[in-house]
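Here it is: the structure, laid out below.
With one protein chain withheld, the remaining protein chains of the complex are depicted in position.
Letters A and B name the chains as they come in the text, with residue numbers starting at 1 for each one.
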Amino acid sequence: MSDEVTTTAATAAPPAFLRLNEGTNALRAGLGILLLVAVVALLAPWLAPGDPSALGPAADRLLPPSAAHPLGTDMLGRDALARLVHGSRVSLLAGWLSALVAIVLGTGVGLVAGTGPRWLDRLLMTFTDACLSFPRIFLILLLVSLTRPSLTLTMLVIGLTGWMGVARLVRAETLSLREREYVAAARGLGLSPWRVGTRHVLPSLWPTVIVATALRVGSAILTESFLSFLGLGAQEPTVSWGAMIQSGRPVLLEAWWLTAFPGLALALTVVGCNLLGDGLRGRLDPRRMKAARHE
Amino acid sequence: MIPWLARRLLWSLLMLVLLMTMVFAIVRLAPGDPLDAGAAESVDARERQLLRERLGLDEPLAGQYVRWVSACLRGDWGLSLRQQRPVADVVGEAVGPTLLLTLTAYLLHLALAVLAAVAMAAYRGRFIDHLVGGAGLVLLSLPGFWLGLMLLLLFARQLGWFPAGGLQSVDAALLPAGARLLDLLRHLALPAATLALGSYMGTARYVRAALDEAMGQEFILAARSRGVSERRLLWRHALPHALLPLITLAGLHLPQLLGGAVVVEVVFGWPGLGRVSVEAIGARDYPVIMATTFLSAVLVTAGSLLADAGYRRADPRVRLTGPGTP
Partner (left out) sequence: MNELLRLSGLTVGFAGAALPVLRGLDLELAEGEAVALVGASGSGKTLLARAALGLLPPEAWQQGQVNWRGVEARLAPGGWGALRGRGLTWLPQEPLSGLNPLLTVGAQVSEAARQHQGLGHQDALRFTVDLLAELQLPSPMELLYAWPHELSGGMRQRVLLAAALACGPELLIADEPTSNLDTTVQRDLLAVLDRARRARGMALLFITHDHDLVPLVADRCVEISDGRLVERVSGRHAHEGARAPHTVRGAAPRLVPGNAAPALSARALVVRHGAAESVPAVAGVDLDLWPGRSVGLVGESAAGKSSLARALAGHLRPSSGVVSVGCVAAGSDRGAAARAARRRVQMLFQDAGASLNPRQRVGDTLIEAAGAAHPGMVSRLLAEVGLDEALAMRHPHALSGGQRQRVALARCLATDPAVLIADEPTSALDGGTRARVLELLTRVMVTRGLAVLLVTHDLDTALSFCDELLVMHSGLIIERAPAASFALLRHPHSRRLLDCRPAALASTSGWRDAPAAPAPAGGRPFSGCPLAGACPLQNASCFKELPPLAELAPGRWLRCPPASELPPPQFIDTI
């Protein structure tokens, strides 16, 4: 009786596929999804040969999903699957490039504000706050309304309106890192500000930036798709998922598949980004790393 | 509170000036003449010159800026190019519906978020936790306009439970007050649900993380050692810690919510700021977009002011002592 074993550990864990939003599993699932989408985007010309925008035979218009056209055809008789495959390129490209613009800008502003003199910090943060006050989409609409829509412009605009959150995050992290005692100790050793910054502050900043990147890609993909949906993104003959949804909208009742599948493809890609972000956060968060070490 | 409020108001004013300046700067700094971009491509040269004069595009920049600022302050943004009505009227009509939609959606968003968060925290690490979390993550990743279209297809077209769009039925004016309200709510249901469903998980994850953190604190352990029940620990001791930051978060969420409203308004034909802006784009009616952009930013500034004041009322730690700068 006295040797009886009592275990207070957690009760039976749920099956692995349900633990998606936990560290390693999320990381694997997110990477897997994004890899799949990336492979499809890279191999698009071989997976779906031919011009996805070329008109199909008149008899093929608005066909429901079948063996010949797994995802059906649109009102111009084009194969929806082929267009879906080609559309992945725009989403990935727009997502990553505009996220890159936002991250580079945001990290730069955040770093300068976090390490620079106080007046510069206040100036930059006031500007950032002002930019944050605009709902992004209105800013984007305003910018797009002043010029002719194109994919390049869309990506640039999404990036230019998305850096503020990153800047705030990086600044907050920099300020908190600056207060660490090992940074104080490094300054006490008489190291130059540059060396203190590059050796003791920057390396600890990477996790924050990397996680922010993954999440930003997801949100950029969504924004791009909405602009395409409004006809303000990539223009014909470039295929994009948002534009596919838009073109399916008038025939929503008759041909739901034209709207449903591009949306699901978008959702899958963004889920991948979010899972990747969550997984990376679980992996890279210093607090969690510390906890893992103590175990 | 008073000195703080004065400082905070001053800060908001500064923000407004900045916002006005930025909208102006964006329009002026964009490459080319706003009219060249296509607003009046069909218009001949003489009409074009008239339009330029009416919009004041020939004045020096400083003069244009003063005109723009005074227009913002008076709410008189001139005539809409497309509708040939005062911009103020066009935009003014749209503010009400947008606020109605956003606020309803936000209430729904908060309710969903808190319920989901408490459910996840109460069943931490178990099936329900992962189910709610996984479903929320998928919802968070859906394109809002697509979610709207799908809900529209299912609940309006297939099942016919809700109207397919618009603010009210055509014959709404003829209905008695009660029925009119019901009609409005039926029209509101799908757009608000789309907006809330697509966004609640962001807040829910935040609340859940805050709940987890609070539940790991020593004061929870101390209360538990005094025999306080788990249910009471969660609702009475930990939840306030998670809800308090929500007030601040509400201020930060406003821009996203208003942005999301644009998407939903387009899909459901909801006559708000977003739809007005998107329609104006087609016609290159940029004075309207300038006005809606500025107004949406004003709404956000006002919202964050309210949120900050609310936080100071709610948190005992800053209510009495905190000097706090904005």
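Everything that follows uses one rule, which is that contacts are C-beta pairs under 8 Å (C-beta built on N, C-alpha and C of every residue); 3 or more make two chains touch, one makes a residue touch a chain.
These numbers come from a predicted model, not from an experiment.
Q: Among the options A:191, A:210, A:251 or A:284, which residue touches the chain absent from this view?
A: Of all options in A:191, A:210, A:251 or A:284, contact with the hidden chain holds for A:191.
Q: Could you tell which one of B:13, B:111, B:135 or B:222 touches the chain left off the display?
A: Residue touching the chain left out of view: B:222.
Q: By the contact criterion defined above, which parts of chain A meet the unshown chain? Give residue numbers in ascending order.
A: Counting only chain A, the missing chain is touched by 2-10, 180-182, 184-192, 199-200, 203-204, 286, 290, 293, 295.
Q: Against the chain that's been left off, what residues of chain B make contact? List them.
A: 217-229, 236-237, 240-241, 244, 315-317, 320-321
The criterion applied here is as follows: only the chains that are shown with their structure count from here on.
Q: In the complex formed with chain A, which residues of chain B make contact?
A: Against chain A, the touching part of chain B is residues 14-15, 18-19, 22-23, 26-27, 30-32, 34, 37-38, 125-127, 130-131, 133-134, 137-138, 140-147, 149-150, 152-153, 157, 252, 254-256, 258-259, 262-263, 266, 273-274, 277-278, 280-281, 284, 286, 289-290, 292-293, 296-297, 300-301, 304.
Q: State the interface residues of chain A toward chain B in the complex, per the touch definition above.
A: 10-11, 13-14, 18-21, 126-127, 129-139, 141-148, 218, 222, 225-226, 229-230, 232, 242, 245, 249, 252-253, 256, 259-260, 262-263, 266-267, 270-271, 273-275, 278
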